[in-house]
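With one protein chain held back, the other chains of the complex are shown just where they sit.
Chains: A, B and C, in written order; residue numbering restarts at 1 for each.
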Amino acid sequence: MARSRVGIWLIGARGGVAATTIVGLVALRRGLVDTVGLVSELPQFADLGLTTWDNIVIGGHEIRNVTLYDAAQQLVDVSRALDPRLVAAAKEDLDAIDANIKDGTLLNVGAKIAGLAKNELREKTETPRQAISRIQADISAFAKQHELSDVIVINVSSTEPPFDDSKLPTSWNELAPLLESGDCHLPASSLYGAAALELGFPYVNFTPSVGASIPALCDLAEQKKTCHMGHDGKTGETLLKSTLAPMFAHRNLEVMSWVGHNIFGNMDAVVLDDPENKKTKATSKDRLLGQIFGYHPQTLVTIERIDSMGDWKTAWDHIHFRGFLGTPMVMQFIWQGADSLLAAPLVIDLARFAELAHRRGETGLLTSLACFFKSPHGTGENDFSKQFSMLEAWAKS
Amino acid sequence: MARSRVGIWLIGARGGVAATTIVGLVALRRGLVDTVGLVSELPQFADLGLTTWDNIVIGGHEIRNVTLYDAAQQLVDVSRALDPRLVAAAKEDLDAIDANIKDGTLLNVGAKIAGLAKNELREKTETPRQAISRIQADISAFAKQHELSDVIVINVSSTEPPFDDSKLPTSWNELAPLLESGDCHLPASSLYGAAALELGFPYVNFTPSVGASIPALCDLAEQKKTCHMGHDGKTGETLLKSTLAPMFAHRNLEVMSWVGHNIFGNMDAVVLDDPENKKTKATSKDRLLGQIFGYHPQTLVTIERIDSMGDWKTAWDHIHFRGFLGTPMVMQFIWQGADSLLAAPLVIDLARFAELAHRRGETGLLTSLACFFKSPHGTGENDFSKQFSMLEAWAKS
Amino acid sequence: MARSRVGIWLIGARGGVAATTIVGLVALRRGLVDTVGLVSELPQFADLGLTTWDNIVIGGHEIRNVTLYDAAQQLVDVSRALDPRLVAAAKEDLDAIDANIKDGTLLNVGAKIAGLAKNELREKTETPRQAISRIQADISAFAKQHELSDVIVINVSSTEPPFDDSKLPTSWNELAPLLESGDCHLPASSLYGAAALELGFPYVNFTPSVGASIPALCDLAEQKKTCHMGHDGKTGETLLKSTLAPMFAHRNLEVMSWVGHNIFGNMDAVVLDDPENKKTKATSKDRLLGQIFGYHPQTLVTIERIDSMGDWKTAWDHIHFRGFLGTPMVMQFIWQGADSLLAAPLVIDLARFAELAHRRGETGLLTSLACFFKSPHGTGENDFSKQFSMLEAWAKS
Partner (left out) sequence: MARSRVGIWLIGARGGVAATTIVGLVALRRGLVDTVGLVSELPQFADLGLTTWDNIVIGGHEIRNVTLYDAAQQLVDVSRALDPRLVAAAKEDLDAIDANIKDGTLLNVGAKIAGLAKNELREKTETPRQAISRIQADISAFAKQHELSDVIVINVSSTEPPFDDSKLPTSWNELAPLLESGDCHLPASSLYGAAALELGFPYVNFTPSVGASIPALCDLAEQKKTCHMGHDGKTGETLLKSTLAPMFAHRNLEVMSWVGHNIFGNMDAVVLDDPENKKTKATSKDRLLGQIFGYHPQTLVTIERIDSMGDWKTAWDHIHFRGFLGTPMVMQFIWQGADSLLAAPLVIDLARFAELAHRRGETGLLTSLACFFKSPHGTGENDFSKQFSMLEAWAKS
């Protein structure tokens, strides 16, 4: 029996993460690369019946005026992060996939992101509901055209400014009417979430933006018997924090201060260069230490745009801790990773795991996927090793 | 009801680790310090009824001509690792404990260690059995004098040269007769182990030397219904390896090479400066990666004596890994820890946990204590997080 | 013939730098330490007839309510930066020197510094001229009491907020009358400078504050035939920048970005934690690269207060450069230095060199001392090696 085909719908479909994801899926399908970096390809997940490269179809929304090939080629020429041979081999496929990418919405994305959009989008006016309907039409057409059994919507777009959701109604039935007017300032990441969940499709928020984390959208997911998860993909410094902090805790070493400085230069950096957008990010990176330690060491996290770095995100962390008899000691680490190359395989993993969960009939927050996120919804577990055990346990269940 | 008193008997009792352990125990008893660095003081072990500072009595064997106070003061003046106020406050106690420290044995410790011993010891000749009997007499007298319910013997002496145990008989009954003559080249660390186990006392090997790991001594432990564990305390670089390597494995990132350079300058460094002794150590530090990854990245571990470092052990590790689509990335860490201050609390933890295990009637290898060792006997688990869960599970059992 | 005695008058006389300077001078006089760290003790300056430890008398101004001994002991207990034996040995001398330290002025020091002052000082009101006169009375009494041939006034106090001097008159004769009223907002560092220069004493500004760098005070120095120099002692990260940047220039390697993150936790850090004061500092640290390269790489300098660090200033610098054929490469350095211990010997050096220059009859800016400063006045030379050659040439002249 032929496997049914599955769609991955990327919000921010021509950004660095999306372009890398797509080059990767093309290369995997063509057998040009091995599966290194893909969690879902570890032996312990081999028997789950995850969807295969041949059965994945890609589409998405984008607001900028670029092509997938140009986005990928920039990771070759500027960042020296992607193998040029892979991008060359994928060019034809990238051009074809470009046809599946539709105009996104700029509703409440903030000035910085709006400033990157193509002109016709900036002139568009629509209510949240109109935006949602347009988004849904795009996704439904995609699903129909490609005869897809499911579409996993994944947000890999730029980080939005902080949004205060505390005054929103907590049920979908109360929130839905507010979307008819522009007064409801729900950010785009949440509108995409609402669109996906209302269609019954899973939604994964790989960014620190609000997405589907608000109660009313959790409610919607349950109503529609679909699943979702977020937020903020854990790719580098925070992955190390969630790995190393438990070690200090287990050894009863008192972390006095933990300083982390991050520099990088891709489009994400350009957006985070706006203090508003940066606020959303830094909060997400700095939260877990207190939860792991049970006390609050002095912490400092900076994330700065340094253009020459391109996609290479370098983090220097300085951990100052008290050992036995009060002796101060230091651990430092330097992480030099290509941001998009770290994120892309996790996007593919999340799509595969979310598709399986949906197929299995799971609804609501997929807390078993906590290990993929800086701030996993629905669980207080921040120890990476324990988060990974949660994933393994889920796979066995 | 008054708690019974417990002895800690240290092999290498005036070395840096022992001196720090003793200063620490004095400071804890006097309430001069908090319990940072002590695993056994974590909340999850609070209800186990571990022995308290007031009930611990300290003794040991030593081969060099120093005093405890001088050894501790060197960590203040040369290494700037110990707080001078603590050593000053502990001086009187240190001088008193010096009386509990007896002459050790130089049998098969290798030329490097023998060269550090005081003259009268170097002139002594004794058979292994004579040495064991002498050691036992010292420990028994100590137990009697201080009315101890148990004595935990812990080896914190310098690393011996490698010893090939493959031709030894595997039962104690066959090995014991060989100890009557000098032809059995069992190293001192094993003789101390035999002495302790034969008396029914627990033995913990905190060094990479052979100790009680050979089958005939495991047999002896079972015969005497006592327990033991080893080997090589996990304090710094290897602790980080066993914490970080699982993260790379869980993310399916392929570690191509892992290089670790260690420098330090204490007495341990002096002994390891001998290529024979160093061999024992480097093997212990480099073994776990293959076990965690299931494949063998190129590895390099050096450990070099740099006198100016004193007790400060600095490790630089360079981890070169392949990410998604083959993109090479790098993680580096620098660990700057005071060796004796990292080891000493674990020595105390091990004494307390081993005493509890013995009280509970456990025999043989204490594999639940794997998280404390670079090369834990009796288990193939090298993931620090999982090793710690083993300890927590044991505590709950 | 007996050498004449020389005074060193420290502004900020009980801060960390001053306390270390004073402990050091006491220890040098008593022969407790060698001369490591003192530039003026290098062989090439041996024949200059610099003033000797026996002939130095110390006094100064301070605004906080502490003792020299407490300030020094804090560097022992909190920061573990000073050898406890030295502070113990110097205690008696420190207590005696305390008597030579007088109340400073809070005029235009900014809210952050004023907030640290003792109460009686905060309530004081005086015009700039009154402050200058009071300062001069203190210094003159000190010179008379100790029969000093010269007094070198050195500012080692906390960094003031930026001050716009562009509207001030450029001659002393025009500026002097403005000091009669409070409308002239000249910061304290400049008032101390004016006080010293008007008395004919040399003035050295070791801080990034304005000090005597304004034209009217340069004019005053010439009128009084005395000398001065500044500003901002070059002790750590900037010293390395001025050493490494020329290497990149000489090899025609194009520095694309130079990022420097500094963390520390002493009183200087507390003051710099105020964004106003920090502005003055960051500018001083980030200026020289453009001057050395002749083009402007992207630069980023942060300096953050991390309390656990105490006096230990750690800098991580990430230098991203283009090599041949455009290949990007990276150099990183980590500098772990005790701030006060790096600064103090330079304060002593500057006092000795400035005293010699004054004795030789030199007036105006002492540009030969450029190698000691982050932003040396009166010269565009920022290459440390060339600056040092300037000092050697001056010594030979």
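Basically, a residue touches a chain if its C-beta (ideal position, glycine included) is under 8 Å from a C-beta of that chain, and two chains touch if they have at least 3 such contacts.
The structure presented is a predicted model; accordingly, all values stated were derived computationally and were not measured.
Touch with the chain that is not drawn comes from one residue among A:319, A:334, A:365 or A:395, which is A:334.
Per the touch definition above, the residue from C:6, C:23, C:71 or C:301 contacting the chain not shown is C:23.
Of the options B:66, B:88 or B:334, the residue whose C-beta touches the omitted chain is B:334.
Summary of contacts with the chain left out: across C:222, C:254 or C:362, the touching residue is C:254.
Contacts to the hidden chain, counted on chain A, fall at residues 80, 84, 334.
Counting over the whole complex, chain B has residues 80, 256-257, 259, 261, 263, 298, 300, 302, 304, 306-309, 314, 316, 318, 320, 328, 330, 332, 334, 336 touching the chain that is not drawn.
Chain C meets the missing chain through residues 20, 23-24, 27, 33-39, 41-42, 81-83, 86, 239-240, 243-244, 246-247, 250-254, 322-327, 329-338, 341-342, 344-345, 371, 383-386, 388.
To be clear about the criterion, only the chains that are shown with their structure count from here on.
When you average the Cα atoms of each chain and compare centres, the chain farthest from chain B turns out to be C. Averaged Cα coordinates give chain A a centre that lies 49 Å from the centre of chain C. A separation of 45 Å divides the Cα centre of chain A from that of chain B.
Contacts with at least two other chains are made by residues 334 of chain B.
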